[in-house]
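Take a look at the following structure, please.
Of the protein chains in this complex, all but one are displayed in their positions.
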């Protein structure tokens, strides 16, 4: 298995899918440069450079998907979905339902997400909670190259709308574009295991909605995804010194959730900590709580999330995004100790 | 206290606010006809007819609010917010945070919401879950004329962005426009206590984020808002015959939630049923579950929500929206009985 | 080339009879929700559709029944859908604002302006998968202020998509006179994005046919997207039961409903200068008056105008056929609904 960066893995899977199926196309702003390798391979009729018109080109992606293509539409950063949400909320996710199951929308929306490099909260949001709130959509948030490739493949093969989120802190070119800019004078807390790793060749699809146990543990189950998954693992190591054995589950998709694994980890440990870089309220962490409560699983529960708009200053940002310290403290509290 | 319809109460409060403060204006599509009484009173410079350009006129509302006005912007139906979400997600709710607390946005977004009259799920959504997921916003969902007037007043007085949702089933003119169309041949399950009632004169502001106990009970606490509140009350009556004493709480706002009342009702009854016309996933019901779980309150929990896109056929719609039967069954299950 | 006026009229008659049936069923309470008819738009639909081939696609707005009927979607399944029957076109789950026919590559949406980008996507797929096929978007002049639609004009040009945008200009958006909230002129607006733009009297089917022929032909040949601005009357108000129309149809009852609150508002304190108030009152009065005038401009009925091109006998034969087709579909549909 070759080693790849997170970003390479995604484009590798996309490239393989495009090679295997002529109906797969990709479009978005600056794709001629961002996906130049795909452009060179597949030409401008399948790698379409778009104007700054997210609403139109995302909705066009819906139409293209309805009419037989399998478009991967890039919304450069997920924050910008706000100008184009209609295409998802009122079009893509409604077609299957309104048509009585007769028509479907095999659309992939690809977007960079997440913070940790100092762009502030109009460019560093996660928004998977908001997006997951629409019935009829899947929202994937890989945390490592192999999953990234496998989930991209599954997204393209899926017959329903899928949002694929690429965390900028794992994605070297985004981090370089937006954060480093070629400087040696700045540093970022990049989880190495997420940014680089082995990827099966040919890429193997990773099933949508299946979580993965990233670490076994007895005392507490921590649920995370994307960069937060790595923060959980980092915290779990520290917690070991505190005498706490933490299980860590990589949810891999914000929606659908892997009920089974969540329930089994939660019931076995009796304590649940959701770590979510997205906003705390009305999102993923609440959904996990509801899922547990609905099943009558009465566990100790806490969450570590972004509680407010991500501020610009790196030091403030580090406190708003879930970090090791906050995770550890929350875990200790849950386990009856104190930090 | 004069009796008013739900719709009259809102426009009454809005009219009083406009009379008291020149900075209050209202704008939106068709307001010259929808708010004709305000137009006659305050003229076209304060009741502005807008083109079908929600993105621009909502964002203009943000700018107007920043520059000293207190705009009430109508997005005819909340579903259409999808074309204008940027104004809320990336502008209105970010200004206070990004400006370091130095600038704020006293904006009210008014929109009709909800179903029960056969327009299907591109026009009958609630979306308060999606909207509540943005830090820095309040989302109000009154269930009766007095609250509608009082909350509208508070929304206008609030210095931060507020979404005010007007349920179409309670609002006679919307229901007539969209559902009845002057026909005698159709009928709707309108909760009378919500559609008409006494309203204090002058209108009394209702504090934002304060729930109200709508019914006392011992065995189970049901949380609802808007039309769902009435469905809870109806179900509670039936449950009485089943020997179950149900408490019903009108949340009145989807965000912020009244932590205190939710916790007290939940802990007293030990059983919680969230009844929510909005989508089940990643929304209000999850947030209530998280809130309870975070407090370590281990109650029996269930939710009755819209699980999917609202279908067109009235009979199908009736099953997708929370109804008495589903509420009663869920309550019975929670209380250990069966329907 | 000359248009086949008989065939065009036949399609228009089918659309009209069908929608009259819809109105009847709606009034009987068998169709729920808002029911927007395309009565008055038949010449636009028929004139454009005459140039469509198999595998061409259509993106439609909230007045989508005429194009669907014109494209040959089964009338009974349409009626069943409107009545929310499981055998309806969409299993009763879409309803009249959300009609989908995958076979015919036709989709409607109740979100104003959304048909334009959808058609761009249809056109993009056509170019990749079905070269020589085109997509058409139908929408109103009010939609021409919606951002995603304006973006689509640009997108279509930037990507040279085989798409034709058809703007049905009935001059109203619900109760708003579109001119009063629209800057400039829509023809120039479309042109300024680089679209080839045509203006046509949308009540004259033969002219629509000729204009659409040019626009569709160009798009099909890969010579670029087009825009057609077709004026047409709004004969049945915004939707069935339009309260503004009711004012004219039942003046006494409705004035009693609308009048008193307005008068109260006029007099309520604190008072703006009374002349100002009278002026504001005037704004509403004028809107209502204009609407009233419009309403009775029935000589702009496209069917009447097309009928003038035919012999009385031909017209009657076509009408009879259309009525029969609709009645049969309605009978079958009603039987199915009542049989449930």
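In order of appearance the chains are A, B and C, and numbering begins at 1 in each one.
The rule is simple: contacts are C-beta pairs under 8 Å (C-beta built on N, C-alpha and C of every residue); 3 or more make two chains touch, one makes a residue touch a chain.
Model, not experiment: these values are computed from the prediction.
Engineer: If the full complex is used, which shown chains touch the chain that is missing here?
Structural biologist: A, B, C
Engineer: Out of A:64, A:120, A:190 or A:332, which residue would touch the omitted chain in the full complex?
Structural biologist: Missing-chain contact among the listed residues: A:120.
Engineer: Which of these touches the unseen chain: B:32, B:97 or B:134?
Structural biologist: For the chain that is not drawn, the touching residue is B:97.
Engineer: Considering the whole complex rather than only what is displayed, give the residues of chain B touching the chain that is not shown.
Structural biologist: Touch with the absent chain occurs at residues 22-23, 25, 45-46, 48, 50-51, 53, 55-69, 71, 84, 86-87, 90-91, 94-95, 97-103.
Engineer: Identify the residues of chain A touching the omitted chain, counting contacts across the whole complex.
Structural biologist: 15, 19, 29-30, 32-34, 36-44, 49-56, 79-80, 82-83, 117-120, 122-123, 176-183, 185-186, 309, 311-316
Engineer: Of the residues in chain C, which ones touch the absent chain?
Structural biologist: Residues of chain C in touch with the missing chain: 145-148, 150-151, 153-154, 156-158, 180-185, 188-189, 191-195.
Rule of thumb we're sticking to: only the chains that are shown with their structure count from here on.
Engineer: Average the C-alpha coordinates of each chain, average all protein C-alpha coordinates together, and give the chain whose average is closest to the overall one.
Structural biologist: Of all chains shown, the one whose C-alpha centroid lies nearest the global centroid is B.
Engineer: Distance-wise, how many Å sit between the C-alpha centres of chain A and chain B, to the nearest whole number?
Structural biologist: About 31 Å, centre to centre.
Engineer: Could you grab the centroid distance between chain A and chain C? Build each centroid from C-alpha atoms only and quote it in angstrom.
Structural biologist: Chain centroid spacing, chain A to chain C, equals 41 Å.
Engineer: Enumerate the residues of chain C that touch no fewer than two other chains.
Structural biologist: Residue numbers touching two or more other chains: 90, 92-95, 98, 109, 111, 147-148.
Engineer: Where in chain A do residues touch two or more of the other chains?
Structural biologist: Residue numbers touching two or more other chains: 55, 86, 90, 94, 97-98.
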